[in-house]
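The full complex has more chains than appear here; those shown keep their coordinates.
Should a chain be cited, it is by its letter among A, B, C and D, assigned in written order, with residues numbered from 1 in that chain.
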């Protein structure tokens, strides 16, 4: 399997259907970006040893919360966090842990994104 | 035990000596900030259930890497990460996982902070 | 009065009804975050001496403008700024003062948030 | 011609109609901000030698992508980039070049803003 195929396999395992609209939307305007995310993101980074999928998603939602303005990507990875086995409680706790480091506003934004994703689960 | 005492106990367990100069330096200029970090940071947040100390430090070093310009705090928490049992490899892997989300420059800054802390260990 | 009660009292004075939907929305997903904002934010920080409410709101809307991506929180605190006695002119002037430090885009976002809040006043 | 007149002329050349709603919306709430953008932004900065309009717009969309949360301003300047002669391909390539420096999320946000602007062109 080449990196793109590995990436597709990891993408399916981790994101399930959640990232599909993103990849779909890139097709006509920036197909190479699509390939980079598959090869570099999911084929290389998510394929590394040393951290399991739960830890990787915990790191991902933390960095997205901290950056701000990445609510679309955050929602995809909140869904991915659930897919790999993080509980709703662990996701919210991850966000609450960030309060002393980034303050309440970014944390509130993330919690409300989680609320949307969790609602879509039921 | 009140929150400040809980905070002091957690601080000792997690940060060991690493945060001491920070608290020392605040004493004369902003002693209340000192108390807030103890009561709110270490007495409230780090005292919560739902995530263990390793997970909490992994989240902390991720949010500090992402913000940028927090190298002092990052070094304290890289040391704290080692104290609670994360390995050097796991810390570096946490940083590498952030590349697709924040790019190389912030990750390089964090890795070089880790290098300094790891060197001080030996 | 404990800190939470002080926080509730300060919240009522400062934010009036503006923050209520935020607190309401947190209830089921992260009630502890609710309490932290009351105890630490409104019960501790807003209860300190040394700056009056107008100064505190001026600082708050400045830090929210600067972070970017916090338009929801900014609108709440633009309303709070009016509640504690800042004029519409002073709020806009606060934003304009930030231009040399953060550039036009973040300032424009804040001014348009103010425009929405001011319109709701009439 | 004073700086404001120079600014108006440059604005017309560069942004065409794209920035008009922004200036219109500022009229009642912050007319001075309007003048500053004309005099300082378009009358001073865009009037300088040393870089041509294509280079200036390339720099502008890069800094807006990097900041995050400036999608409104980014859309105006993606349109401006087309107006001064950058191709759709060059705009997307500018964004893709940022991936190693800021990561995928901010780049995706910019690419989707471009997609909206390009769609409005046809």
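We adopt the following convention: a residue touches a chain if its C-beta (ideal position, glycine included) is under 8 Å from a C-beta of that chain, and two chains touch if they have at least 3 such contacts.
Computed from a predicted model, the values in this text were never measured in an experiment.
Student: Note that 4 identical chains are shown, then give how many the whole complex contains.
Tutor: My count for the entire complex in this file is 6 copies.
In this section, only the chains that are shown with their structure count from here on.
Student: Assuming a repeat means more than half of the contact pairs shared by residue number, which candidate in B-D, A-B or C-D repeats A-D?
Tutor: C-D
Student: Any idea whether B-C or A-C has more C-beta pairs in contact?
Tutor: Looking at contacts between chains, A-C has the larger number.
Student: Distance from the CA centroid of chain A to that of chain C, rounded to the nearest Å?
Tutor: Using C-alpha averages as centres, the distance is 30 Å.
Student: For chain C, write out the residues touching at least two other chains, lowest number first.
Tutor: In chain C, the residues touching two or more other chains are 32, 36, 68-69.
Student: Under the stated contact criterion, what part of chain C meets chain D in this complex?
Tutor: Touch list, chain C to chain D: 68-69, 92, 95-96, 99, 104-109, 111-112, 114-115, 118.
Student: Taking the touch rule as given, give the residues of chain B at its contact with chain C in the complex, in rising order.
Tutor: 32, 36, 40, 44, 48
Student: If you look only at chain C, which of its residues touch chain A in the complex?
Tutor: Per the touch definition, chain C meets chain A at residues 22, 25-26, 29-30, 32-33, 36-37, 41, 64, 67-70, 72-73.
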